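Got a structure for you, written out below as structure tokens; questions coming shortly.
A protein chain is absent from this complex, but the other protein chains hold their places.
Note that the chains are named A and B in the order they appear, and that numbering of residues resets to 1 at the start of each chain.
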Amino acid sequence: MREKLFEIKGLKTYFNIGGQTAKAVDGVDFDIYKGEILGVVGESGSGKSVSLLSLIQLIPNPPGEVTDGEITFNGENIFNGDELKRIKAVPQYRFFNKLDVSKRTGVAFLFMVAWLVLHLVLPISGFIPFLISMLLMTGVTWYLFFNSPRKRHERSFREKMYTRMRQIRGSEIAMIFQEPMTSLNPVYTIGMQIIEAIKPKSFGEMVKDRIIDLAASFRNTRWVNKVRASVIAAVLFIFFGQLGTGWSFQFTQLISQALWGAALPLVLGYLMVGLDKLIPKEYHEEYVDLQRQGIKLLDQVGIPSPETRLKDYPHQFSGGMRQRVMIAMALAKKPSLLIADEPTTALDVTIQAQILELMKEIKDQREDAAIVLITHDLAVIAETCERVIVMYGGKIQEVAEVKELFDNPLHPYTKGLLGSIPTPELQKKARLQAIRGMVPNILNLPEGCKFCTRCDVKIDKCDSVDPPLMEVTPGHLVRCHLVIDEMLEQQNAPVSVSE
Amino acid sequence: MSDKQKLVDVKNLKVHFPLFGGVLSRRVATVKAVDGISFSIKRKETIGLVGESGCGKTTVGRALVAILRQLYPDVEIDGSITYNFNGKSVDFARLKPRELRKYRSKVQMIFQDPFASLNPRMTVAQIISEPLQLHTKMNDSEMKDRVGWLLDKVGLQPEQAYRYPHEFSGGQRQRVGIARALATNPDLIICDEPVSALDVSIQAQVINLMMDLQEEFGMSYLFIAHDLSVVEHIADRIAVMYLGNVVEFGESSTVYYDPRHPYSKALLSAVPRPDPHRQRESRIVLEGDVPTPLNKPSGCGFRTRCPLAEKSCAEEIPVLEEHALEHWVACPIVKEKNAG
Partner (left out) sequence: MENTPTVDQAAAAQEQISLSVLKKRWLKFKSIKRGYYAFIILITAYIISFFLPLLINNRALVVKYEGEIWFPVFQGYIAGSTFGEDVPGEANYRELKVKFKSEKGNWVIMPPYPYGPYEDVTTAGNKMYEEPGRGHWFGTDNTGRDVFSRLLYGFNISLSFAILFTIASYLIGVSIGAMMGYFGGKFDLITQRFIEIWATLPFLFVMIIISSIVRPNFFLLIVILTLFGWIGMTYYMRAEFYREKTKDYVAAAISMGQTHKKIIFKHILPNSLVPIITYFPFAVIGGIGSLVGLDFLGFGLPPPTPSWGQMVSVGLQNMVKWWMVLAPLGALFTTLLLIVFIGEAIREAFDPRVYSRLR
């Protein structure tokens, strides 16, 4: 058995939408092994992206919240839903927990009015006592009605988890998104962004880098161009200087303006060179080394002439090239997990083939790294992945090795998905085996099996009882009453049930 | 193929978009979106048009419904698009908008994005009855009956007619779009990537629906898509486009299983198949990106990425030649090789 990188148990992510709860991810268990390409397939709203985002705690809160579950990374427990539950079991406020939010403000207001009246009725005079009384009133009201130790605990719990998760995300996990243009900053060169990804820099270090770049470019400028720059600057200085002095055209003035102008570019250039000399040698070497690493990364993802392209801006790259840059940046940290969320959906078929090929190459190069590929396209899964998770309605419906899944699909939903794709074996213009109906609203999922509204082979209990995810053959897990019943009939032996 | 069977005959169609720039808005460049293509569509036939983004396939579809001039007033259209409606032949590339209006009902279009193709301020009934108001003299109750009948045909409930598009899912909206296209009994429906924005399980439903409707009403489809497996399934003949030119045209199974043009070969091998046992070594991975139609390479547009490219490719644009029966390929080198 291969080593587990991630272990996820009973992960739940709920979104609060206009007072209603959307169970985007509702109890998901899966493992990510080292060195595998795991495919997560599902339609829109199936929770495939959300579950991976919850795994690395990137769910915007509010509206979303990872409410339950357990996440273990390399044997270290990162998120424990039980602890969160224990915190949440404590009543929300210190006092009067039966009051709901709107009544609470009303009662607090009444309390303050009563205090004020009491203050006025009692013979306390003077402005300073009144001020003290008002401050006291604010404090007491807050303590009585709005003080919530639970909230504080919850915040510290999350803060601790987020901090740890940020560390792991910074060094161990990388993500690639569907639209590469929105993930790249258009005002920085690719080189700067890649170096930033390899080694995050402080502001001072960034200034140093700019000085090194500018000094290098000044040194590399030919003398002719330096003279040209001086002449242009001199002319500009004369023009604006004369503009300022009201076109006096005094000879001495003209000379001094010309000299100032001509000197300025050279002075700035030599200033940069001087500053460059002040920067320690080790830093220079480190910078050069980082650039070399950046070039190597770009080369690794197959970008032609990486030395020159390092100085280009994102808009100078095509869609496929940008996705390659994204992958290069993701690889910069040497992550142990690479999550690719629909990396090829926005790309053309021939470019998609290039990117998928590249991902497989990366997998071959880095043996203990895992890649999770989220997609809606079963064909992409078949081409690239080793193990597949099929998701529907916020739950995992089937898990299997890719060949097993395509040869022997057990869940009706998986069968339906496979039937929806035209294959060469199918007779031309024959009807496709489509799944009827439509994806249910995420706010209004059925009680029992999430697929029961569209399933053709459902039985009575599908409507009310959600089947457990059960291991049918080693490594092949299915969540379907029919399959489980059949299996139980065949072998009346105890089976492992994970729910 | 006799001319009577032909519904539309496209001959040497060119669609160029001039680009303007500078203070005086002078013409600075030309985007040759479609650069001289010819094909024909028979009655009750489905033609698949495949190619990557920017190859001009959508422009071909829009030229066939003759909406380019109104969308882009500066567009330059050359060549002919001759329709044959009940023995009367009409050239859509030359007709004036006023004369075109009579024939508009015969050619309809289904769009890619089901969220953008329906006016969000109109109810489904208003959307579907709009072409009926324009092209028929139905009264209100007839129109209502027709809308209900159409909704039933595309698998929606007639009660849903008074709802707004935002209350429907993507697949249902696409069904509304199909009902609108169907309303005037068209002879040809241009389907511009009708399923690529839909979920996989919904795609199959819509494809089934489209095949059923063709069976029942006998119209022709021009099916534009980038998903080759879908096109192979639904189309009778396939045209492969690259940078504004058709590089291969023929029976769909011929093109799919025996592609001749190097681009078609690469495209087909790049398409992922839902078959984990497939041999992957045979895949041809093309180098580089599609050049923009703004600065097309001289001669054959594909020569910059072509594994077979020779010096002669830069000289002239290859024309479609019949390599086998009903199988046209635009590559002289392949022909030489096959002959030799």
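Simple rule for what comes next: a residue touches a chain if its C-beta (ideal position, glycine included) is under 8 Å from a C-beta of that chain, and two chains touch if they have at least 3 such contacts.
It should be emphasised that the depicted structure is a prediction, and the values quoted were computed from it without experimental measurement.
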item	value
Contacting the left-out chain in the complete assembly, out of B:5, B:89 or B:119	B:119
Residue of A:5, A:24 or A:325 touching the missing chain in the full complex	A:24
Touch criterion as defined above, residue of A:12, A:48 or A:363 at the omitted chain	A:48
Hidden partner chain, residues of subunit B it touches	25, 62, 65-67, 70-71, 73-74, 100-101, 104-105, 107-109, 111-113, 116-121, 123, 130-131, 134-135, 162-164, 166-167, 170, 177, 180, 197, 199
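As a convention for this text, only the chains that are shown with their structure count from here on.
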item	value
For the subunit A and subunit B complex, residues of the former touching the latter	43-44, 318-321, 348-354, 356-357, 376-383, 402-403, 406, 416-424, 426, 428-429, 431-436, 438-439, 454
In the complex, subunit B residues that touch subunit A	52-53, 169, 171-172, 199-205, 207-208, 211-212, 226, 228-230, 232-234, 252-253, 256-257, 266-267, 269-278, 280, 283, 285-286, 289-290
